[in-house]
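Removed from the display is one protein chain of the complex; every other protein chain stays in position.
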Amino acid sequence: MFTMGIDIGSSSSKVVILEDGLNIIAAEVIQIGTGSTGPKRVLDEALSKSGLKLQDMAKIIATGYGRSSVEESHKQISEISCQAKGVFFLVPSAKTIIDIGGQDVKAIKLDSKGCVKQFFMNDKCAAGTGRFLDVMSRVLEVSLNEMAEYDSRATEPATVSSTCTVFAESEVISQLANGVAKENIIAGVHQSVASKACGLAYRCGVEEDIVMCGGVAKDLGVVRAISKELKKPVIVAPNPQTTAALGAAIFAFDEVIGANK
Amino acid sequence: MTDTSNMSAKELLGFYQEELYEEARRAKKEGKLVCWSASVAPSEFCVTMDIAMIYPETHAAGIGARKGALDVLEVADEKGYNVDTCSYARVNMGYMELLKQEALTGKTPEKLEKSPAARIPLPDLVITCNNICNTLLKWYENLAVELNIPLIIIDVPFNHTMPIPQYSKDYIAEQFKNAISQLEEICGKKFDYDKFLKVQEQTQRSVAQWNRIASLSSHKPSPLNGFDLFNYMALIVCARSRDYAEITFKKFADELEENLKNGIYAFKGNEQKRVTWEGIAVWPHLGHTFKGLKNLGNIMTGSAYPGLWNLSYTPGDMSSMAEAYTRIYINTCLDNKVKVLSDIISGGKCDGVIYHQNRSCKLMSFLNVETADILQKGNHLPYVSFDGDQTDPRNFSPAQFDTRIQALDEMMKQNKEGVSNE
């Protein structure tokens, strides 16, 4: 039996197809999100890669910011619950999840059964989100994929402390103008993202194991900075951008076999 | 006893600041009472009772100026304090949290260990007064409940109509009485009214010397840079009811008068333009703001902020003391606020005004547009405003500040050259 999870975020679209609640048949990502052609394209791609049809899905659950606009879905579940489900499936020892996506930072606390005990999300501004990294990558002319590598060469991380993205941008520009190495600025940018996320994590109460997911988890510079700030090891969820979609697919499976609740 | 007789004002300032912290630490060790106080709450009562005083706003400003704010701000973030609330309060709540952890576990948290600020002891009681904002009510409520200690409140109602009515002074004077009986209970001893009178007189002598310094910025060129007042402010806050403040301020005023006589001015080189700074300093970027102005040939000769401690009253007269503590310009209607600032600007013979849009301080930010507008209609002086924060370094952009200050400088130049005075 196949189930599907669709996660439509603000800046990317993800689909996971699951067989019998256990095997991941497809896990696709397209880097544009809700309101674009992304959702349809990622769906088509997942189906064509797996050689399956929409009708083969016993149940489809949508999650993410754009979850209510997914016509194919039978049900919607919030990305907090889906992240928890997906991460717990992959890393059963997970107690704290840090999820950094395009416009949200979330810290989620799990109990030993993988249920959400508490969660916190960022307020008001884009500081500490994927969007913040986008802006910085543009200013620094370093692609997102290269940021971690630059970070690893940093000798003395610069301070990028501004809360406001506009201020941070001017902070970074003036550091560039002052000849601070991009490597060190990028390490500073990562530290700033980490400090925001860790503030939320601390509010939940940090307990190991700590797992990171969301698109930003692919940036190992951020992962390192978070681990340093928390003084604890951080596990990156396998294929971290698709964990919420995976969670949705598991929820779908559970519902079909009636194991839910 | 250290011999202070040959110390310069600057040395006295450093010495007495450290001395006050040391006294508080010693008091704690000896089992005596320590009180944390709002910066313009009446100090007279606790000093009469020999309670060691700590002023969290000054302490927070010190942490900010020494670049240690971020660490403690993060502790407050973790406790759920919104980053939009006053950064003095957040620095202090974060610091208090670390002290509390230390007291509970016997282990010094790393952030406390490496904090650049003076170590302070936890309080046994707190006293607050809302003459400079209602945030101080909320902040001290939280301190009292988090530490489970008594809170003394001196509420000075916002003066929406001037002059200050007698019934308002009566209400404040009643609270003084109540504060005294609270203290008698906390200390387990009677309040000594004779000593109280002496403490009031001491406070008046400190305030008189403070005002003497402030008045020197009216000289052109000026022997005093307003930024010095920001530094000396520590003692008008923390020691105005002690002779520490009087001694230091007298020394400083004497030095400045001597300089004036000898033609030594605050601005090395030629002071070109004089500005008023409205609002609290940006402590973590104090150097940047100071140099930014200096590099353009500007000196700050006007600031209403140090005038918050112009607490002159008649010792022995509770109603007069009540009036002194409630008439602070930010606790009064817009008309009066404008009048006070107008005097500051003309007293300092200023050419322009800088308004600090302070993310931490709603009370000192939300009337800036109207204040600036009314003042300019009267004095035709140019002004700029910039975004900043008193202690959260994350809310200030040096680049923005520099651009605004330069624009002000250009406008002041035009004005002086008579190109435009609109």
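By letter and in written order, the chains are A and B; residue numbering begins at 1 in each of them.
Everything that follows uses one rule, which is that contacts are C-beta pairs under 8 Å (C-beta built on N, C-alpha and C of every residue); 3 or more make two chains touch, one makes a residue touch a chain.
The rule is simple: contacts and distances are computed from a predicted model.
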item	value
Protein that the absent chain corresponds to, by UniProt name, given "RNA polymerase sigma-70 factor (ECF subfamily)", "ABC transporter ATP-binding protein", "R-phenyllactate dehydratase beta subunit" or "Sulfur oxidation protein"	"R-phenyllactate dehydratase beta subunit"
Touching the absent chain when the full complex is considered, from B:Glu174, B:Asp192 or B:Glu258	B:Glu174
Full-complex contact with the absent chain, from B:Thr85, B:Ser217, B:Ser241 or B:Thr301	B:Thr85
Given B:Lys10, B:Arg205, B:Lys349 or B:Lys362, the one touching the chain that is not displayed	B:Lys362
Which of B:Val40, B:Ala118, B:Ala144 or B:Met300 contacts the chain that the document leaves out	B:Ala144
Sites on subunit B contacted by the missing partner chain, in the whole complex	79-82, 84-86, 89, 93, 130, 133-135, 137-139, 141-142, 144-146, 150-151, 153-155, 157-158, 160-161, 165, 167-168, 170-171, 174-175, 178, 333-334, 357, 359, 362-363, 365-367, 369-370, 387
Residues of subunit A (touch criterion as defined above) contacting the omitted chain	65, 68, 76-81, 104, 115-121, 123-124
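Following the convention adopted for this analysis, only the chains that are shown with their structure count from here on.
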item	value
Subunit B to subunit A touching residues, read off their complex	70, 74, 77-80, 82-83, 387, 392-400
Subunit A residues touching subunit B - in the complex, by the definition given at the top	123, 161-164, 167, 170-171, 173-174, 195, 198-199, 202-203
